Each structure stands twice: as C-alpha cells, then as structure tokens.
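A single protein chain has been removed from this complex, and every other one stays in its place.
Up next is chain A:
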Amino acid sequence: MRLSVVLCNKVADLTKQYSNLPESYIKRAMEQVYWRTPAAPQYLRREIKRKKYYFGVHRPWTAEFQAENQRGTIRKKVFVEPIREWSYFKGDRVEVLVGQDKGKQGIISQVIQERNWVIVEGLNCELKVYGKSKDFPGVYLKSEQPLLVTNEVALVDPSDLKSSAIEWRYTEAGQKVRVSVRTGRIVPIPKGAEETYDYKTKATYKESERDTKASEATEITFEPALKTFEMDIMECMGIQEDRVPAKTFWY
C-alpha cells in the first residue's frame, strides 16, 4: 500500500467526517516532505518524509498539530487498542469512571478516535496556572482532559440514566443500533453526531449567496421531446436542412 494511503488511513473516519474536508487536503496539510528527487528522467521518484505522527488533542490539519509534529521531534510510540466497532459519538451522555469526577455524567463534546479519546464537557478537568510570578497571581485555566473510551468512560442508558455496557445489534427492520445490555433499550445516536465544522445539522446550515437552494437544485427542467440533441440545437438556431442524402446500399 502506498505511503500516502497509509498516512491518510491513520486519520480516523470520525475525524474526517467532522472536518468536512476532502481527504486530499488533510493529507496535504499533514505531510512533511523533507526532500524529493528532482523531476528528471534519470531519477526514480523517492521522497524523504515523516512517517510517524503524534496524534494529540489537536486535529491533523491545524497548526498546533504541525507544531507537535515538528521536524526532528520523535515521541515514544503510543499504543492504541484497536476498536472494531466505535460506539461513542459527539452529544452522547456518558459517565466518567475514573478520576475526581468519578460517577458524574456528562455529554461528549469531542471525539478523538485516533487515540480512543473522548472529551466530556466540564468533567475530568485540569486546572493550570499560567504566568504566576511574585507580583502576579497568575491566570488559571481549566481545560477538560481526554478520557479513554475503553475503560474510563461508560455510555448511559437513557431509560434510567444509569451507566451500562453497550452492544451493536440489528433491529427487525435491519438497522444497526446500539443496545444497552442491562435493560435492552436502544441507545439512539445523538443529533450532535451529525455536526461538522461547517454546520450543526444539515437542516440548519446557513446558506450563502453562492449556494444553490433546494428549490432550484431539485427543479425538473427536462421536457421529454422526440428530438436528438443535434435536432434540438438545429431547431434553436433556426437551421433548416433541406438537402436529401443520396441513396446508399449495403451488400
């Protein structure tokens, strides 16, 4: 598999879906090519570029991600457990199982699938001081710390608002849904999962002047007529063909 494909495979599906950006752009924004062979026929196409990236809290196309993955920075390999079926989406109600906020429930505000992380709104926070000196008391900033999806967080069953294990099962209609193992109630995928960088939901997207509206895009302007494209153009342009072609024969 080509390296470019491998690189883009490292960026998770949910991240790509949230970005609403073409995959080629994400790859272009991420890649760091240090040297390329000249474009001449005697050279084979070879590139020297970064292959191992550190995925943190920042998205792969941001400047902070680039700063974390600057040239020359080598970090220890982060081992991420591969999860076959991802069950945590933005807007899900979730209970924190570790830390100071153990037992509290919150809503997921960010999903970082590359590290199996989930950031819950207002919970598992870290209070950091910036610029504290003798005269200045410093600025305190509270930021949510990511939680591991595998063992630090549990989805909440909406029927009794208590945490439970979740399974993916099929309904009678054939739809794949999350089901709480304890109660058997379906845990629906929240509306917040539809959110991308450009819109919260497709229906609430703010249209700009360059967007074709639904009424214009779905309008049927085709009128069936017994004419070929050429005949249609001839009629429009007023071209009249009176010449009759000579008879030809096939033997």
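Here is the rule we use: contacts are C-beta pairs under 8 Å (C-beta built on N, C-alpha and C of every residue); 3 or more make two chains touch, one makes a residue touch a chain; residues count from 1.
Everything below uses one rule, namely that contacts and distances are computed from a predicted model.
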>> There's a gap in the complex where one chain should be. From "Trafficking protein particle complex subunit 2-like protein", "4'-phosphopantetheinyl transferase domain-containing protein", "39S ribosomal protein L41, mitochondrial" or "Superoxide dismutase", what does UniProt name that chain?
In response: "39S ribosomal protein L41, mitochondrial"
> Mind pulling the chain A residues that touch the left-out chain?
Replying inline: 38, 40, 42, 198-199, 202-203, 205, 207-214, 216-219, 222, 224-226, 228-231, 233-234, 239, 241, 243-245
